[in-house]
Every structure is written in structure tokens, then in C-alpha cells.
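Note that one protein chain is taken out, while the other chains of the complex remain in position.
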Amino acid sequence: MLADLGMGSLEDLFAHVPKEIRLQRPLALEKGRSEFEVREWFSGMARRNSAARRDLVIFAGGGAYDHDLSSAARALGGQSAFVTAYTPYQPEVSQGVLQALFEYQTLVARIFGTDVANASLYDGAAALVEAVNLAVGATGSSRVIASGGVNPAYLETLATFGAGRSLELEVAATDEREATAWGAPSGQAAAVVVGYPNYFGTIEDVAEARTVANDLGALLVVVADPVALGLLEAPGALGADIVVGEGQSLGIPLSFGGPYLGLFGASTRYLRLIPGRLVGETVDADGRTAFVTTLRTREQDIRRERATSNVCTNQTLMAIQAAIHLSWLGKEGYQEVSRRCYNAAHYLASRLETIGLRVSSAPFFREFVVELPIPAEAVRSRLFDQGFLAGLAVRGRPNHLLLTATEAHTREEIDRFSDLIAKEI
Amino acid sequence: MLADLGMGSLEDLFAHVPKEIRLQRPLALEKGRSEFEVREWFSGMARRNSAARRDLVIFAGGGAYDHDLSSAARALGGQSAFVTAYTPYQPEVSQGVLQALFEYQTLVARIFGTDVANASLYDGAAALVEAVNLAVGATGSSRVIASGGVNPAYLETLATFGAGRSLELEVAATDEREATAWGAPSGQAAAVVVGYPNYFGTIEDVAEARTVANDLGALLVVVADPVALGLLEAPGALGADIVVGEGQSLGIPLSFGGPYLGLFGASTRYLRLIPGRLVGETVDADGRTAFVTTLRTREQDIRRERATSNVCTNQTLMAIQAAIHLSWLGKEGYQEVSRRCYNAAHYLASRLETIGLRVSSAPFFREFVVELPIPAEAVRSRLFDQGFLAGLAVRGRPNHLLLTATEAHTREEIDRFSDLIAKEI
Amino acid sequence: MPVTGDHAGGRASSAPLVGRESEPTIFELSVPGRLAYYARSTGVPEWPASEIGAHLRREPAELPEVSERDLVAHFTRLAARNYSVDVGSYPLGSCTMKYNPKFADEVAEMEGISRVHPGTPERAIQGWLEILSSLESYICTITGMAAATLQPPAGAAGELTGLLLMKAYHRSKKRDPRKVLIPDSAHGTNPASVTLAGFEAVTVPSGPDGLVSVEALRSLIDGDIAGIMLTNPNTLGLFETKIVEILELVHGVDGLAYYDGANLNAIVGVVRPGDMGFDIVHSNLHKTFATPHGGGGPGAGPVAVAEKLVRFLPGPLVRRETGGDLRWHYPEESIGRVHGFYGNAVVLARALAFMRYLGGEGLKRMSELAVLNANWLRWRIQDSYTIPYGGVCMHEFVASASSIKKSSGVRALDIAKSLLEEGFHAPTVYFPLVVEEALMFEPTETESPQTLAGLADSLIRLAVIASENPELLAERPLRTPVRRLDEARAARKPVLTEDQRTAAPSAS
Partner (left out) sequence: MPVTGDHAGGRASSAPLVGRESEPTIFELSVPGRLAYYARSTGVPEWPASEIGAHLRREPAELPEVSERDLVAHFTRLAARNYSVDVGSYPLGSCTMKYNPKFADEVAEMEGISRVHPGTPERAIQGWLEILSSLESYICTITGMAAATLQPPAGAAGELTGLLLMKAYHRSKKRDPRKVLIPDSAHGTNPASVTLAGFEAVTVPSGPDGLVSVEALRSLIDGDIAGIMLTNPNTLGLFETKIVEILELVHGVDGLAYYDGANLNAIVGVVRPGDMGFDIVHSNLHKTFATPHGGGGPGAGPVAVAEKLVRFLPGPLVRRETGGDLRWHYPEESIGRVHGFYGNAVVLARALAFMRYLGGEGLKRMSELAVLNANWLRWRIQDSYTIPYGGVCMHEFVASASSIKKSSGVRALDIAKSLLEEGFHAPTVYFPLVVEEALMFEPTETESPQTLAGLADSLIRLAVIASENPELLAERPLRTPVRRLDEARAARKPVLTEDQRTAAPSAS
């Protein structure tokens, strides 16, 4: 091949790259290894991590939950036709990905109770950032009132990205019931943001947040837990303009925090401001039903500096995985998982109350805050030695723990955990 | 659906089954469990087994070898289009399986140096049984002279199945070099069977076995280790009429002994006596190349009690896996693996000789017998506690061990193993 | 203009996503020097090959030389040219092509399952022994038997094993009867196994109702009968209602009764071979218990036996010690081993996973629905196809295209090939031999009413086309990866390897 190009060596391909910047020595990296050795290196690393169910019973959530995942969904999502495809730019040969995304959009819209949903964003935090961007674009205001009950990592991400365009972010504190105390903000705002249930598990009053938003001429953005919506009223039905959330619970393994899935649903009012990819139905030259990415003019590759968002690569595979998982659950299974999470968390809370601990009093879904008589970190550490991830620390409250339980937790596990906590306090 | 059939309950479907034999109570089995629980039950069982590389360094062979297996081959062989298909009775929609088997047949024939190969048998033992059946059919004799160096489990299986039609099985003992002492058998026989290398690792003299077979008017059946043939002359080139072997080494995990893969290659002289499936090339109605199972008239579903074999379900998926694995190795990799096994086994043997042990003196490939000054079982047991499967016991020789090493063993592992053995003796 | 000539020796690795391009063989894709293989660095020194001088291979085996990328594309595209259960309905009679739950794949891949050497000491395989022991007990409970060997790697191997047990039983009684009775509708493996076991197959004719003719049977019974081999429901999908009487006749001359478990999917939890009076039962785990067929295998064909035959079983079996540990056990009068190791162990584990998933009730429901589906499908097509035998069928049924053939010339084969075009797999055709133009359907319990209705609609449509435009069906299929093949050509001058292929005149 080099000869065809009139070249003598691979070096010649780079002859036009200025010598002074060319790397004159080999990269200071280890030499290559067979896949067996690389796999074994990673096995070694993997053994130095505590894995859910293998090493640890996980009573920690905070945006990442240990659910039972079906093998069928895993096998289907792992098909190489999905895994090794690119963005479906050529719909004639991408109907698999496109139809799966269309089904995903439908599922998210139905769960959220919104008119439409997009084909995925990076994660829950990114989805919130994009929702706020949309609200800013739609209202012309750059002020945002966010509940302090929203996942603190999401708020921090919002603050990071908001800094670029001088977002004015005001955080409304939560009260002792772990619910938002909105106060009576006045003036104009782009968005009011509330968690549902919020980071502390509390089922916030979305209707109240809607009123606050109305008063400010703001869009209501709800950060929802999609699993909760098997039991709780859909935010769309409660007046949310935009509903976002973390889709990890919908069939994605814990994965040390990623890749996860940013869910984004909205009212058709904002259709042309929606970030990310949208898949729509159409027909082909023979009149047969087919799917295609649509409303492309919103996107960065067409609108460039005036795009609604810069997102390009997103989380398609995770969206497909979620669509498969939700279809595996089905209408009934989805409700049942939701209910079982609720049952497990409440059973856990009741066990802890029995041993004298105080649990947050507001209605909660599958996550709640418990107050210990001693520093939580010490308890977490000792429980860890006994095979339990005892929740998450609560920022600024050293004696509190944020605990969760899901449909994957057995009564035996919850009992054992509560008994061990009892011994610690 | 029941109503369409004019029935009221599922029970009605079985109304014609005589009451007195119908099971009047539930099956005395546990109740069903979710896949999560079943998986966890099996995880529990799996943890109670010692796995190669995870828990044990395996220096044991005996027809089952620990090789490095590529992920690509594993992923390709695991595609549901292969896994969940049936026997390719409808070639129009089975070209995937058929072409893969055609490629497999070619690979086996090339490795064995035979004209043709079939599309798989159950395992090495079954392949030997079928080879002997063929020889009996071809010669009219029912006498078989088998080397005592053939895998004892294969000889036992041959004896079991041979009993049906009164096979006269004579076993020629091996000498102190672990090679066959044929003696000078006279008369007629159907087959002479020799291992190559044999069960003890010794590279038998196939040409000599050919002479013995000639003297008896018998077919020469070689039980070959396919990995060895990257280094050793092909049995077909040495005059074997039929070459069989265990294909586990060609990409199939240890699997506690199964499913494995019976390899079967033969001269076209015996084409119409070959057992099992054969895939051949042809054309379709449009003249395009296509593959189909052929020479079906040999098979049980057509010839019934006069069939050459009763085999129906075989090991197709394993054959496909082997074809993929061999293609991954390629011409060069296949030779290199062979050579690396040879190197590793000889390095191991040399280390053991250094510590004063006696290793069998005949040329061997990747397996050899070593004599210990103390009972082997005790050494095996103590080495096991230190993470090594120290070979296999040798029937009737309590102080001997049958050891192997493959391309997957590192010098470090071999050194450590030898050092530990040194401490034991 | 540039030419490809300089870079010959391989083929482009791209092929249409769909369409009907044929895929080059892996040998055609091969290019000298190309390699996917990448060896572990072990540090083991090179050892001189001189030691094996005379034995050294002269010509290396011509394995293909491809990159991993091309390897992956090749076998991915081959897979795309294959129909399978995961793609659609597969109503192949006698084969029980049901959906295989995916979680069993993960069980099969667990390190502690898949990476265990068969020579590992008993203390370090207690998990495996527990799996085998648990499976043996499930099988015995389901079949109504006393003990089972799990070694036979397929149904046919089970048959031969069972027949050798039969022989051992008679020999232990110092008898040597030579004949084994087999119905005319039996699967081909039955007579073939009978021959291999050194018996003589004696055919028992079916009556007009498709069942074994008890009269005919009675006339065949004599002191030389070693036993009978039956599947019940039989291969026509009909339950042999006189089974007790039949087996009594055989037992009356001290013959044994062998149950071919290929049709077990019809009766789990409903009626047990042991309760019918059978002495030996093989189960096709790859049928009833949902271990995938793998394009033709691997399977597993455990053989369960009545108490009086336990001592003849192949060893080793798994038995519990007084201490609670499980151990390998070799029956005293064993016929000897029938597999190089312990059978298709991982297939056995998959089957147990399926059994534990469904449990006792689920297994019974499985059979009930399998029977319901077959009856309903039969009902849906009964006006379009001849149904040679009436009454309730079990998990499968045989239809016939004989009247269609008479009126239009369209054969069972044409219907089968046309069904491929409709997106379904074909039924089994021309089997069992006792029915002319047989189309044997086994929908299994995993197909939905909608799929069955779709299948029935296709079949009905094909019957209509057969009467109106029969010539259309002779052309089909048109859109499958390849069309009908010249099978005669394949058999006339067999081309079984790439070498024969390149030696032979080109295929086209």
C-alpha cells in the first residue's frame, strides 16, 4: 500500500508534520499485553472493589440503586448490532436503533406523563442542566429557584455549567421533614426545580411547586425518580413543564456511577427547544412505516452556536437497555417493583424505629433519612466490615444517614442489617 | 383458546389419559423461583467449586486442558442465531450454521490430514466408538487391537458400547517409556487404535501402528490431540484411515468435562460409512453457492436400523466454537500454541528433573508421567491446598503423576509449582 | 485506474445488512501473514524441537489468516444468515423448539461452573456434585424412577445406554432375548440404537387410530422379546391410552419397557413414565428442559431407571456420604461409562436452572400449555389440511398435505418452504413415515396465541394459494438468504471441505 502512495515507510506519512513538535521517542507507556493478561489485570482490580450482592448488601441510593436485572434484558441490550453501531444517521440501515429509541421515548413520556421525551442525555445531572437551559431559553430569565432537596451533585453540576452563562441559582432550603420550604420568592424566574421524590426520599408537593412557578412566570422542572412513578402520580399530570431524572434504575447496573441515563420529558409546547436527539415516525419510499431522527434543526451540527444544546454523543445504548428492561417489567411488573421498593424501605424504616431511631416524618418512597445518636461515619464503617453498605452520609449532618431499600432486598437482609445497627447504637 | 376447543379447563386436555396412571398430586418439587434466586443458588454452587485460574493453577490434562480462550471467539459462538437454532434441516434459513460447519469440517480435515471430516460427534470417547463401528462395518471383523496408551476412559466407553455387538477388544500394554508394545498380533482385525500423542503424552510411532494394522488387514484409527498437530506430522499423512480426537482444546472451556467435541476425520474411501452429519457445498435455484447437509442416506432417520450410527443431536455449537477459535488462532497462532504447550511441558519436566524426579523418557508433547518417591495422592492433596491441581493419578501406579502444561502457564507458575513439589519429596 | 490486483488474496469484509449476497468462506477471506492471535507473555523458554525430529509436521495445516476484525464480521454475518428461536416461531415437530430463558446462559458462564477441570478432587467440586445430584433427583421425581445416569450426551446416546442396561438386566438373569419391539412411527434413532445394542428391531404396526395395535403387538410377543421402546405421546402426538396393557404384555415375558423421553414435554406433572410402567426412561433435556439446541447440539439424554436396574447404571454417579459430603460412586454391576467424563455437564446445569425456575407447578403448566397450543393450532388449520388422526392431541400433531397434493400437486415440502417465506420456520416434514405428506407441528408452550394465529393464518393462506396458484409455491422461498438448493448435486459429488471445493469445478 505504501508503494502505491509512492512512500517507503510509515514515517513518510507524517513527513509534513513539523519535526520540532513530532515525538522523537516512544510513548512512555507499558508494552502491549495479550487480552488474557489485560483481563487478568482488570480481574485483579475488580477483586479490590466491593461489589453489590457479591461482597455487599447495599442500603445506599442517592441516585444509584441496586435492582434485580433480568438476563434477557442484559443479553438483548448487549447485541453487537446495537453496541457497535453509530448514531443512526443512515436510517435505511438503522431501523433497529431508531425503533428502539422511539419505543424508549414513548415509555419515558408515559412514565413521566409528558407529551414527549427525547432519546437520552448523559445522566440525571445533565438532564437537569439541559432542562434549565431550555427554561432560560424559553423565558429569557436566567434566575432559577431550586429546591435544596434536589440531589446535591446535580445542583453542583448545574452551578458548574450555569457559571458559563451567569445563571442565578437560588436554593430553597429543606425543612426538618426533608421537604422544600419555598418561602415566597417574588419577581421573575426561568425555572423552579423540585425533586420528586427528592434526594432525601421525601415525596414533595409538586402542586405547591407548580404554584410557586406560576407566581414567578417560571417553568416547573421536576427531577423525578422513574421507579417511584409506578406508585406516584406522574409529574406531567401535576403540571410539570419538564420532567427529568436519572434512568439508572431502569435496567442499568450500578457501574460505579456511569454510564447512566439522563431522562428528559417535556410538553410539546417546548418541542423545538428540546435538547438532544428525537426519533419520529415516517414512511419510506414504498410507504412502509419507518423511523428517523427528526427536528434536526435544533441540533448543534446544523444550528451550531445557536443550537439548543451541544449534545452529540449521548447514552443511546442505555436508553435501549432501559426500553428493554421496562418492557420486561411490563405494566404490572413496573408497578410491582415500585410497590416493592416502597414496602422494603418502609419495612426497614419501621425496623429502625423499633430500635429507637428517628426517621424523617414526611411521606417517603424508597429512601429516607435516619438520625443516629452517634456519628454516622463510624457506624457506616463498622457495618461495612460486616458486609453492608449502610447508606450515604448527609452533607452537614454528621449523625444522619440516607438509607434505601429496593425490591432486591430480602426481609432477612433488612432484619440482619437492623439488628447490626441496633448493636452499634 | 380452551373455549375454541370446547373445553372448560386445562384438565380436559388430558381427559383421555387413563385416570389410574395420572399423577393425582403435585410433583414433589420445590416451588418455582425468580431467575435472580436461581442464579444466586448457582453462584453459591459455583463458589464451592475450584475454578481454573481463579482458584487453581491446573497442571492436569487427561483429555481436558486449560487454554487461553479469546473473548472474540466466545462472543461469536454465543450469538443467539447459533445457540437457539436447531439442526439445519431447512438450509434456506440455516446458511449460518451450515457454512460454519463446512468451515469446521475443512479445518479438522486439514489438521488431521484426512480427506474429509464430519460435523462433530459427542466427545473424544464417542468419536473413538464410532470409528471402531465404522471399521467393524468396513471389514466385517469385530476384533479390535487398541493401544493401552489410549485414554482409559475412552477404552472403557468403547468396551461399554462394544458389549452390545460383542466387540472383541484386545488392549496392547504400554512399556516403561509409556509407548505401546504391540507384540506381534496375528490374524484378522477390524481396527488398530493408537493415541498420538497418547494419554501419557508419549508421541507414539504411528508408522509402526500402520504396519501392525496392515498385517491384520485392519483400519488404522488414530486418537489424536488436535493441539499437538501444530507441531507433529498429521496422522493422515502417516497413513491413518480414521483420525478421531477430543476437540475441547480447540476453544471450549473446561466445563467440568462437557459439552466437549468429538472430532472425526477419515479418508474418502469410507465416505459412505462416516457417522454423523456432513455438510456439503451446492447451489441454490439462482445458482448461488450454498451449503446443505448431505449424504443423508447414511443417517438414522433415513436408514433406521441399518444406519451407520444412531447419532442425531451432536455437538454443533462446539464445532462452530472450534471453527471460530481456530480461525482466531490462524495458521501461525495454531502452530505457536502447539509449540508453546510443548515448551511449557518440557520446561516443567526439566524443572522436575532438576529436583531429582524421573520423567518418562520417550519424546512427549505436552503431557508426561513423573515418578515420585512417595504416594502421589498425598502430594496432589497438599499441592491443592496451595492452589495447584497437581496432575492426575495414574491408574495402578500410586507413585506416578500425569502432568501437563499449556501456553497459558507462565514460567513463574511452573517455577513455583516445581519448588512446592521439591518441598514435598 | 488503480486495480485491486496487487492486494489480492482476500475479499472485502463488508456485506449488505440484508439482501442475498453470499458470504465468502473464512478461507476466502484469508490473507497470508494476517493474524488475530495475540499470545500471553509467559516467560517460558523455547525448548528445542529436535527431540521430536522425525515426528515434526512437514506442511503446516492451512488454517485461515484473518484479523480479529474480519473474523468478527465473518461470523456475525454468518449468524445473520440463520433462523433461530430467538428470531421467531420454530414449530418443528418432535424437536420442542421452545424459548430458552436467557438467565441460564449466565449460569453456564459462571467461572465456578465453566472453568472446572473434570479431574478436580471431590472436595473441590462439591458445588458441581450438588448440581448433578439435585438434577438426578428432579429427573427421578418427574419421570417416577429410582435413579439416573446423567452421562449420555444426547437422546440417542441415552437410548443406547438404556438398551445396554436392558441387556445387562437379562444377562444378570442368564437370559439373552434378542428382539426389541418398536412402533412403526418411531424416530430413526430408536431402530438404529437397537441395532447398535446388538438387538434386532421388530416393528409393531399402528392401528388406524395412530396408536400401537395391541392385537398386532400381542402376536409379536414371545420369549425372545428383550423389551419394547415407546414414546408416549407417540410421534403422531397421540397418547397411547392402552399403555398399561401394552407394558403388561411385555413385562409378561420378562421384557423391559423403554420410554423415549423426547416427547416428555407433553406430560410433565400430568403422568409419569414410571407410573405407566416403564423401566427405563431417557429425557432429552435439550427439548423439554429448555437447554438451547445450538444448531444441532449439544444436548443431554440422562437415563433414569427403576430400582431393579440401578446396579447396572454407568458410573460414576453422585452419592451422599454419611458425613454429608457428595462423592463419586461406581455401581457394582455397572455396564461401564458411556462418556469420556460426566456427560454434557454444563447442559445439565442449564436444565436444572430451568427446572428450579419453573418449579413443580410451573413444569406442569408448561406441559398443559404445550398441549393446549398444539390442539388450538390444529383446530385452526383443520379445514385446510388433512388431520389424519382425530381426538385430542398432545404437544404436537401431524397434519397431511396429501389432499392438497392430490388436487394441486403441491407437496408438503412446498408448504414447508413457503412457510419459510412467511417468516416462520417449517414444521417437520415426511415424518413420521406412517403419514403421507406429513407436516408435523409442535408449537411449544412458549408461543403466544397471536403467534399461533399468525402461523395458522399463513398456513391457511398457503392452502388457498395451493388451490388457486399452485405454481407459486413451487418457487418459494424467494426472499430467504438462499433459495431452494440442489441437494442432489451435493450428494452426487460431495464437496465437504474447502479443498474439495477448490479442486472441484466452481459451484456456479
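Just so it is clear, A, B and C label the chains in written order, and each chain counts residues from 1 on its own.
By our rule, a contact is a pair of C-beta atoms (placed from the backbone, for glycine too) under 8 Å apart; a residue touches a chain by one contact, two chains touch by 3 or more.
None of the values given here were measured: they were computed from a predicted structure.
J.: I'd like to know which visible chains would be in contact with the absent chain if the whole complex were considered.
T.: Looking at the complete complex, the unshown chain comes into contact with A, B, C.
J.: Out of C:83, C:199, C:239 or C:258, which touches the unshown chain?
T.: C:83
J.: Specify the residue from the set A:318, A:352, A:379 or A:421 that touches the hidden chain.
T.: Residue touching the absent chain, from the options given: A:318.
J.: Thinking of the whole complex, not just what is shown, which of A:218, A:344 or A:357 touches the missing chain?
T.: Among A:218, A:344 or A:357, only A:344 touches the chain that is not shown.
J.: So which bits of chain C touch the chain we can't see?
T.: Touch with the absent chain occurs at residues 1-2, 4, 7, 9-21, 29, 31, 34, 38, 67-70, 72-73, 76-77, 80-83, 86-89, 99, 101-102, 357, 379-380, 383, 420-424, 446-451, 453-457, 460, 479-481.
J.: For chain B, which residues touch the unseen chain?
T.: 1, 4, 33-37, 70-72, 74-75, 80, 93
Basically, only the chains that are shown with their structure count from here on.
J.: Check A-C against B-C and say which one is joined by more contacting C-beta pairs.
T.: Result of the comparison of A-C and B-C: B-C.
J.: Based on Cα centres, what is the most central chain?
T.: Answer for the innermost chain: C.
J.: Among the chains, which is located farthest from chain C on the basis of C-alpha centroids?
T.: Computed centres place A farthest from chain C.
J.: Between chain A and chain B, what distance separates the C-alpha centroids? Give it in angstrom.
T.: Taking the average C-alpha coordinate of chain A and of chain B, the gap between them is 49 Å.
J.: Counting in whole Å, what is the centre-to-centre distance of chain A and chain C, each centre being its mean C-alpha position?
T.: 45
J.: Roughly how far is chain B from chain C, centre to centre by C-alpha average, rounded to an integer in Å?
T.: 20
J.: Hey, what residues on chain B touch two or more of the other chains?
T.: 34-35, 39, 53, 68, 70, 75, 80, 408
J.: If I count partner chains per residue in chain C, which residues reach a count of at least 2?
T.: Touching at least two other chains: 39-40, 72, 76, 101, 103, 105-106.
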